[in-house]
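One protein chain is absent from this view; the other protein chains keep their places.
And then chain A:
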Amino acid sequence: MELNNIENIIEKYFQGETSIAEEKQLKDYFSSSNVAQHLKQYQPMFGYFSQVKEQKSTQEIPLQTKKRNVAWLSIAASVAVLLAAGTFFYVSEKNTTPVVAQSELGTYDNPEEALEATQKALALLSNNVNVGIESVQYIKEYEQSKNKIFKQ
(Lines give C-alpha, C1' and ligand atoms only; values in the text may rest on other atoms or scores of the structure.)
Protein backbone atom coordinates (compact mmCIF):
# COMPACT_ATOMS: atom_id res chain seq x y z
CA MET A 1 0.00 0.00 0.00
CA GLU A 2 2.69 2.43 1.05
CA LEU A 3 4.90 1.38 -1.81
CA ASN A 4 2.07 1.99 -4.21
CA ASN A 5 1.59 5.41 -2.73
CA ILE A 6 5.30 6.25 -3.11
CA GLU A 7 5.25 5.13 -6.71
CA ASN A 8 2.32 7.42 -7.37
CA ILE A 9 4.08 10.35 -5.79
CA ILE A 10 7.20 9.68 -7.82
CA GLU A 11 5.14 9.70 -10.98
CA LYS A 12 3.62 13.03 -9.98
CA TYR A 13 7.03 14.29 -8.96
CA PHE A 14 8.42 13.86 -12.44
CA GLN A 15 5.39 15.66 -13.84
CA GLY A 16 6.15 18.60 -11.55
CA GLU A 17 2.83 18.23 -9.75
CA THR A 18 3.81 17.32 -6.23
CA SER A 19 3.32 19.59 -3.23
CA ILE A 20 6.04 20.40 -0.73
CA ALA A 21 4.51 17.90 1.71
CA GLU A 22 4.61 15.10 -0.84
CA GLU A 23 8.18 15.91 -1.77
CA LYS A 24 9.09 15.79 1.88
CA GLN A 25 7.47 12.36 2.06
CA LEU A 26 9.69 11.22 -0.79
CA LYS A 27 12.81 12.57 0.89
CA ASP A 28 11.91 10.79 4.10
CA TYR A 29 11.21 7.57 2.27
CA PHE A 30 14.50 7.60 0.39
CA SER A 31 16.52 8.45 3.47
CA SER A 32 15.09 5.42 5.27
CA SER A 33 16.83 2.06 5.04
CA ASN A 34 14.06 0.00 3.43
CA VAL A 35 13.86 1.36 -0.07
CA ALA A 36 12.34 -1.04 -2.58
CA GLN A 37 14.84 -2.48 -5.02
CA HIS A 38 13.31 -1.03 -8.16
CA LEU A 39 13.21 2.45 -6.61
CA LYS A 40 16.84 2.43 -5.46
CA GLN A 41 17.86 4.28 -8.62
CA TYR A 42 16.18 7.45 -7.29
CA GLN A 43 17.88 7.30 -3.94
CA PRO A 44 21.00 9.34 -4.82
CA MET A 45 18.85 12.11 -6.24
CA PHE A 46 16.86 12.70 -3.07
CA GLY A 47 19.88 11.96 -0.91
CA TYR A 48 21.73 14.66 -2.77
CA PHE A 49 18.97 17.25 -2.27
CA SER A 50 18.99 16.65 1.47
CA GLN A 51 22.77 16.71 1.66
CA VAL A 52 23.18 19.95 -0.27
CA LYS A 53 20.79 21.73 2.04
CA GLU A 54 23.28 21.25 4.86
CA GLN A 55 25.88 23.49 3.23
CA LYS A 56 26.40 26.73 5.06
CA SER A 57 28.27 29.89 4.31
CA THR A 58 30.93 30.34 6.96
CA GLN A 59 32.20 33.81 6.21
CA GLU A 60 31.52 36.89 8.23
CA ILE A 61 29.88 39.75 6.40
CA PRO A 62 31.65 43.06 6.96
CA LEU A 63 28.97 45.67 7.56
CA GLN A 64 28.99 49.16 9.02
CA THR A 65 32.36 49.87 7.40
CA LYS A 66 30.87 52.64 5.33
CA LYS A 67 29.85 54.84 8.26
CA ARG A 68 33.23 54.62 9.94
CA ASN A 69 34.92 55.51 6.67
CA VAL A 70 32.93 58.70 6.46
CA ALA A 71 34.01 59.68 9.97
CA TRP A 72 37.66 59.02 9.20
CA LEU A 73 37.35 60.82 5.91
CA SER A 74 36.06 63.98 7.59
CA ILE A 75 38.85 63.85 10.19
CA ALA A 76 41.44 63.44 7.47
CA ALA A 77 39.90 66.26 5.44
CA SER A 78 39.88 68.69 8.35
CA VAL A 79 43.51 67.85 9.16
CA ALA A 80 44.44 68.46 5.54
CA VAL A 81 42.61 71.81 5.49
CA LEU A 82 44.33 72.90 8.71
CA LEU A 83 47.73 71.90 7.35
CA ALA A 84 47.14 73.71 4.08
CA ALA A 85 46.00 76.87 5.85
CA GLY A 86 48.94 76.67 8.26
CA THR A 87 51.56 76.31 5.56
CA PHE A 88 49.95 79.05 3.49
CA PHE A 89 50.15 81.55 6.34
CA TYR A 90 53.64 80.39 7.25
CA VAL A 91 54.92 80.81 3.69
CA SER A 92 53.19 84.12 3.02
CA GLU A 93 54.55 85.43 6.33
CA LYS A 94 58.04 84.53 5.17
CA ASN A 95 57.53 86.12 1.76
CA THR A 96 56.33 89.44 3.08
CA THR A 97 59.36 90.08 5.30
CA PRO A 98 62.05 90.35 2.59
CA VAL A 99 60.31 93.31 0.97
CA VAL A 100 63.27 95.64 1.32
CA ALA A 101 63.60 99.30 1.49
CA GLN A 102 64.33 101.17 -1.75
CA SER A 103 67.71 102.28 -0.45
CA GLU A 104 69.04 98.76 -0.26
CA LEU A 105 68.61 98.15 -4.01
CA GLY A 106 71.72 98.91 -6.06
CA THR A 107 71.35 102.28 -7.76
CA TYR A 108 73.46 104.60 -9.91
CA ASP A 109 73.89 108.30 -9.44
CA ASN A 110 75.53 108.94 -12.84
CA PRO A 111 72.96 108.67 -15.75
CA GLU A 112 75.65 107.44 -18.24
CA GLU A 113 76.70 104.66 -15.94
CA ALA A 114 73.09 103.79 -15.47
CA LEU A 115 72.50 103.61 -19.23
CA GLU A 116 75.53 101.36 -19.68
CA ALA A 117 74.44 99.06 -16.94
CA THR A 118 70.92 98.91 -18.35
CA GLN A 119 72.18 98.09 -21.84
CA LYS A 120 74.38 95.37 -20.42
CA ALA A 121 71.49 93.89 -18.56
CA LEU A 122 69.23 94.00 -21.63
CA ALA A 123 71.96 92.44 -23.81
CA LEU A 124 72.27 89.59 -21.32
CA LEU A 125 68.54 89.12 -21.43
CA SER A 126 68.43 89.18 -25.25
CA ASN A 127 71.28 86.65 -25.46
CA ASN A 128 69.38 84.27 -23.28
CA VAL A 129 66.22 84.74 -25.29
CA ASN A 130 68.19 83.99 -28.49
CA VAL A 131 69.39 80.72 -27.01
CA GLY A 132 65.75 79.85 -26.51
CA ILE A 133 64.86 80.82 -30.08
CA GLU A 134 67.66 78.69 -31.52
CA SER A 135 66.14 75.59 -30.07
CA VAL A 136 62.79 76.62 -31.47
CA GLN A 137 64.36 76.62 -34.99
CA TYR A 138 64.30 72.84 -34.94
CA ILE A 139 60.53 72.93 -34.94
CA LYS A 140 60.60 74.68 -38.32
CA GLU A 141 62.57 71.72 -39.64
CA TYR A 142 59.85 69.39 -38.44
CA GLU A 143 57.23 71.60 -39.99
CA GLN A 144 58.96 71.33 -43.37
CA SER A 145 59.23 67.56 -43.31
CA LYS A 146 55.67 67.34 -42.16
CA ASN A 147 54.54 69.43 -45.09
CA LYS A 148 56.52 67.19 -47.43
CA ILE A 149 54.72 64.11 -46.17
CA PHE A 150 51.26 65.49 -45.71
CA LYS A 151 50.85 67.60 -48.80
CA GLN A 152 48.25 70.26 -48.21
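Here, a residue touches a chain if its C-beta (ideal position, glycine included) is under 8 Å from a C-beta of that chain, and two chains touch if they have at least 3 such contacts; residues count from 1.
To be clear about the criterion, contacts and distances are computed from a predicted model.
One chain of the complex is hidden; its UniProt record names it "Sigma-70 family RNA polymerase sigma factor", one of "Sulfonate transport system ATP-binding protein", "Cytochrome c-type biogenesis protein CcmF", "diguanylate cyclase" or "Sigma-70 family RNA polymerase sigma factor".
Considering the full assembly, A:Gln55 is the residue among A:Asn4, A:Ser32, A:Gln55 or A:Ser92 that touches the omitted chain. Along chain A, the points of touch with the absent chain fall at residues 13-17, 20, 23-24, 41-42, 44-45, 47-49, 51-53, 55-59, 61-64, 66.
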